[in-house]
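The complex is shown incomplete by one protein chain, all other protein chains being positioned as in the whole.
We just call them A and B in the order they show up, numbering each chain from 1.
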Amino acid sequence: MALVGRSVPRADGPAKVAGTARYVDDLTRPGALLGATLRSPVARGRLRGIRRDPAFDWAGVTVVTAEDVPVNVVALIEEDQPVLASDEVRHAYEPIALVAAEDPVRLARALRALTPEIEPLPPVLTVADALARKAQIHGPDNVFATYRISKGDAAQAIASSPVRLTGRYRTHHQEQLYIEPQGMLAFWDANGAHLVGSLQCPFYVHKGVKRTFSLDDAHVDVTQAVTGGGFGGKEEYPTLLALHALLLAKKSGRPVKMIYNRQEDVEATTKRHPCEVTIESGCDREGNLSAVSIKVLMDGGAYVTLTPVVLSRAALHAAGAYRWEHVAIEAVAVATNTPPNGAFRGFGAPQTIWAIERHMDRIARELSADPLELREKNLLRVGDTTPTGQFLKESVGVQRCVEEARKASGWDKKRASLGAAAPTRPVSALLRRSAPGSSAPRKARGIGASVFLHGAGFTGSGERRLKGRVAIDMLRGPSGKKPLFRIRTASTEIGQGTETVFRQIAAEALWVSMDRVEFATPSTSVVPDSGPTVASRTVMIVGSIVERAARDLFARTENERQKGGGSFDDAALRLLAGKEPVVSEKTYETPGDVVWDDETYRGDAYPVFAWGCDIAEVEVDLDTFETTVLGFWAVQDVGKAINPLLCKGQIEGGTLQAIGWALNERLVVEEGRILNARMANYIVPTSLDAPRFTTVLVEDPYSMGPGGGAKGIGELPMDGGAPAIAAAIEHATGIVRDDLPLLPEDLFAARRTGT
Amino acid sequence: MRIAFVLNGKKRALDAPPLARLLDLLRGPLGLTGTKEGCGEGECGSCTVLLDGVPVNACLVVAGQCDGRTVLTVEGLGTKDGLSDLQDAFVKEGGAQCGICTPGILMAAHALLTANPQPGEGEIRESIAGNVCRCTGYQRIVESIRHAAKERASRESG
Partner (left out) sequence: MNPAELALYPFERPATLAELCRTLSARAGRRERTVLLAGGTDWIVERGFAPPENPDDLPLVLDISRLPELRGIQLAKERAAIGAAATFLEIRSHPVLLRRVPVLTAMAREVGAVQIQARGTLGGNLATASPAADGAAALMALDADVVLASVHGERRVPLTQFFTGYRATRRAEDEVIVRVEFVLPRTGAHQAWRKVGTRAAQAISKVALAAVAEFERGRGVRAGFGMASVSPVTASLPTVRALALAPSLASVSDEELDAATRHDIAPIDDIRSTAAYRTHVASALVKAFFRELRAAAGS
């Protein structure tokens, strides 16, 4: 059959291209009202009340305030965030009240007829102010979390190194900008609370609803609608939105649909954490790395949300893909009165990978070494240990990634012929459509590289605690002859290809064609809790449970066939004739040798890492400092590509998000308010900004991965793009930037000040 | 106001406020939810439909301006069980991921291939530059459109 490894067309493709796939805003229920949110205009203050315009006709309008919330907490890691602010307002756009009405015009007017009365308090808007305790806004010290990782004696080793270098590297916010804004449809009936929405993690929402409304498992149903992108943005936030919609539905006695408009979505929902990383390193003159000391400082925003986990992943990736004998990492996240930052593809790693990769280029500069050679010399290999002492026993394909990338991109030749020192050679009027008759513009080309890793699956003991489950049912087919199989999992399809890849894995293990394997709509009353759709864990972790459940069903059927004869289908039909439903439910079993200590931060941080090498070739206009990406080579070790086409699609899409983060995107925040919460001025790349990608899949299989060794790769491509671009710009122009972004204004300013 | 127009090849007439957005008419009274709203300000292109054969953002076209004209939406290209060649190419070549921008991109691409059956990569990229996709990096979309153009050419020559 060989389904695994084949680029079968995506299962949800036909409905999506026909326009019949139903996203949450395409759904409604009889009598449904529309809901909206009243938000804080200020970053911090004391809520004194909510004034209702007496001149407004409130008939048929439902208003919900904190008093209507049974248990006013959003159940996440900590319960510090209220569903609706009741006393202190901690960030601009924080929800204060909810409104529902029959139609959008009434709704808009009702919302305007409510005015929050807030006594402003001095806000903490920067990490420095948070650390200085300008005001106390979280716990005793405004610190959300601190992690330390230590191996050897970094301070001593750096002090005795011949080459000691220090750098500070900053990264900025990033908005997920999924094209489908957040949305939720809620209703109540005799069975309790029901939600249908755009979301990544049905059981996160489930947990939040149970907590706020004091319901048991059986009385909450959360169903995923077709979801128009997530990238982490629909990981934790939909819980809050679901609670809002349910509150309005409860009070009004009607179904309620809430769909954010773009501005509200950009303003109110989570972003990538801004981060500052200070790195001190020691190595010898030949470029053999020895020791590194890293301090990570992250802005968590107003509430904890997922910040500690993001910070943890940032710390665990901070030393990069390199061998260091001595490592000291300290990571701290603080609270500020800005909208909470949260999950975004990469989850902390892109921030620290940016830093370590820029630092590697700093070392190369100091030593006048080829940046790729310097990296190659120090790559982690099988048999090495990571900063947490994790022994790398297999699937370290990074060396091959570097080799392939070097070859495919023509690195050696381009590194020598391009660059600030080389004569400029303008190219292609097509890429940046230049003026008719305009004289050859002054342009410079350069090439840069990054090497990176990404831990697949939950950090540390996460998977062991979670015990993700998947079920596969054997069902009677429509003709009654050929049995069907149905995968039940909470892993959601958000565009990345979950449904297709799971069906490939199951069909292969069952020795049936893919059209005999169905994928149940993730609904908490139907599917077991496989864990959230995050952390590059879907294919590798949950896919491996799918594989085990499918193999189990195959073995049971095969057993029956040997006993009773006939074909596989005959045997399956005999099983189905029994009284009990034929189902296999499996739980994830963390490999026994994966051991982690949360207290000391020692051990196997991840079951395995995926690896990559990115090479960017850019052209910088020396008059306007616009950067055009002429070519991009993304070479990534995915273990095993279950579906190469989908896998490449993930890599290209993730890489373009990284390129956008570097070259286009900049969130303008003043006084805790976002000034460019529109698609017209939060700029993401278009098809004319995007480079032509050369995507190469390296397969160094992971023995516990499904389909013969797949690793998680959802986030990996977000990690390497920005530093590769920065390195290429440096090569082209000599402009060294340690901070993101790299917009023309930033390059111009850097060129002017020489920093 | 009475609005009469040709929608997906069929004459339609309905009463609508003249400044209602075409997008809201399509998704509401006309029941065609294949056209998506991503930004409401003409930036993302998810609501792209063809007005008299030309791609427009349905969020910036009002009902009164559609009277007497022809509108084509994704539902007019093909059906789930009878996809057009272009739709089929997007499925086969990985042109759709989350799918929310896909109907709009299909409309822009359909207009391109109608006007220019054998476009180069630059022309393909320019034709969809008003359609923001956050999932794919655009490469598989470009490949899908190219694939459809190639298939058409080989059908016509063969």
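Here is the rule we use: contacts are C-beta pairs under 8 Å (C-beta built on N, C-alpha and C of every residue); 3 or more make two chains touch, one makes a residue touch a chain.
Note that the structure is a prediction, hence the values are computed from the model and not measured.
Across A:3, A:85 or A:107, the residue that sits in touch with the chain not pictured is A:107. Panel shows subunit A; residues 103-105, 107-109, 112, 263, 432-439, 441-442, 623-626, 628, 664, 668, 675-676, 678, 680-681, 683, 685-689, 744-745, 748-749, 752 of it touch the chain omitted from the view. On the side of subunit B, the interface with the absent chain consists of residues 1, 17-21, 24, 40-43, 45, 48, 51, 54-57, 59-62, 64-65, 67, 108, 111, 126-127, 129-132, using the contact rule stated above.
By our rule, only the chains that are shown with their structure count from here on.
Residues of subunit B touching subunit A in their complex: 27, 32-41, 43-44, 46, 73-75, 77-81, 83, 87-88, 90-103, 106, 121-122, 124-126, 128-142. Looking at the complex, you find that subunit A touches subunit B at residues 7, 9-10, 12-23, 25-26, 176-181, 226-231, 261-262, 430, 494-497, 645-646, 648-649, 652-657, 678-680, 684, 686-688, 690, 692-693, 695.
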